[in-house]
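Omission of a single protein chain aside, the complex is shown with its protein chains in their original locations.
Read from first to last, the chains carry the letters A and B; within each, the first residue is number 1.
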Amino acid sequence: MTSETHTEARRRRMSVLARCNSNRLHELWDKLRLEPAHKTLRGPESGLIMLRGRIGGTGEPFNIGEATVTRASVKLEDGTVGHAIALGRDGAKARISALIDALCQTMEAAVLIDAELIAPISQELDCDDEKRRQQTAATRVDFFTMVRGED
Amino acid sequence: MYVAVKGGEAAIDNAHRLLADRRRGDRSVPTLGLDQIAEQFALSVDRVMSEGSLYDRRLAALAIKQARGDLIEAIFLVRAYRTTLPRFGHSEPVDTGAMQVERRISACFKDLPGGQLLGPTFDYTHRLLDDELDGDPAVEPGALRDGAAEPATQIADILGGEGLIEEDPLAPGEPGDINQTPMEFPLSRAMRLQSLSRGDEGFLLALGYSTQRGYARSHPFVGEIRIGEVEVEVFVPELGFAVPVGRVQLTECQMVNQFKGSAKTPPQFTRGYGLVFGQSERKAMAMSLCDRALRAEELGEDIVAPPQDQEFVISHCDNVQATGFVEHLKLPHYVDFQAELGLVRTMRAEYEATRNEDVEIREAAE
């Protein structure tokens, strides 16, 4: 695995974990029965990040306002370090996400976790997105021109 | 003379207790859950997040419950809570062009790519109270329409092709942060936008309205309004890359204004910009009107009305500051008032004395 695809895979997992529902994560995580021995390096701790937008949508950055985030960093017994950060104040979710990040740096665990946890959650999130998109699409205005012909 | 006064502790304790009692209200009515507030008062929650300047639905819902539905009080609670948390950093600028839109309309072009998507709007309701909501009627889920997704083009891309709309300003460096630097006028547009984005909806609405009625020459069109979720990414140094941390819902408004040009710029359209937390179309529109009006100096326009005056708009748009200063007047001013009373009595005595003198002089003259 090249380092770029490794980073991409890591980012993708983090994106899914950040957005997933806490209960669903616990459910799938518990089923995997991994719970590796680890040391907490930082957190889980909640704090703020300043959200930025761009002037006019594409111009220079400006600060919109803050959002709560929670982060955690863990170290497995073999020394592998995992990090997690997500919007909200869910410490348990941050801890599990950091463990997943650490575990997934080993190919075997990554394959298992991707298949049993990341893939199903990702699919559910995509499904929700698609449903919302279709609901929005149903409110699209189809303009039609009244026929005012002269015969 | 300064007199320190103590007391009222028992009264304050009991006032708190009474507040809790009244907040709970009739115990036979079920208490509100935060989920209920977040789900069913979603737009109140959005307003509290926006003006509280903190994106966290559950905290905003809690604040609304604690404030008995008083939104400015809830905003105050959220702002206070904010100060207890450490700041970890800032996000990468969000890309509103990549928004998963739930609503998207333009008043400029009928057939713009991506279409007019009405979304969950009040616009075409008849504003008639619905008795059925007094109960718990079954509600159908939103209708679905399949077909391939069509990207929603941004308005600037449409007019930009002809060079008829100004480009967004690009400047290097960090944007200023009104949370961390004292306000010094003139403020950069970036700092004005931050201030407006958390400004009071009512105040911005009234100012925006005034620009339309002639207090600052303005002839705007809604280029585009879009509401939806954008992905937030935060650069994490220990990882060396930007991490997606979840999504936030935003409302963006591009207000397009005719601009007759100046010595430096040809006639074209200029823009006012609005971007706020949650679904808050009225606020985003008002914000974009105010943003445009506040650009008067930059665009070489005469400053003739309050909405163009930065110091007036920015210093007064924050409802936490405003409520603090207005409401402080009800706090004990016993000593100040005694001083004023003494002063007015003296002035009155002098006034009476002068009048008596005048009367005596007049009588003497007669």
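As a convention for this text, a residue touches a chain if its C-beta (ideal position, glycine included) is under 8 Å from a C-beta of that chain, and two chains touch if they have at least 3 such contacts.
Assume contacts and distances are computed from a predicted model.
The UniProt record for the undisplayed chain lists the protein name "Phosphonate C-P lyase system protein PhnH", from the options "Acyl-CoA dehydrogenase", "Phosphocarrier protein", "NADH-quinone oxidoreductase subunit M" or "Phosphonate C-P lyase system protein PhnH".
Across A:T58, A:S73, A:S97 or A:T139, the residue that sits in touch with the chain not pictured is A:S73. Within the whole complex, the absent chain has one touching residue among A:A9, A:L28, A:L41 or A:A92, and that is A:L41.
Residues 41-42, 45, 73, 75, 79-81, 105 are the ones on subunit A that touch the missing chain.
Residues touching the missing chain, restricted to subunit B, are 86-90, 180, 182, 237-238 (touch as defined at the top).
By our rule, only the chains that are shown with their structure count from here on.
Separating the CA-averaged centres of subunit A and subunit B is a span of 29 Å.
Residues 49-50, 53-56, 58-59, 82, 85-94, 96-97, 100-103, 110-111, 115-120, 141-147, 149, 154, 156, 167-171, 175, 177-179, 189-191, 193-194, 197-198, 231-232, 234, 236, 238-239, 241-248, 250, 252, 254, 271, 273, 275-277 of subunit B are the ones that touch subunit A when the two sit in their complex.
Against subunit B, the residues of subunit A that register as touching in their complex are 7, 10-11, 14-15, 18-19, 45-69, 71, 73, 83, 85-89, 129, 131-141, 143.
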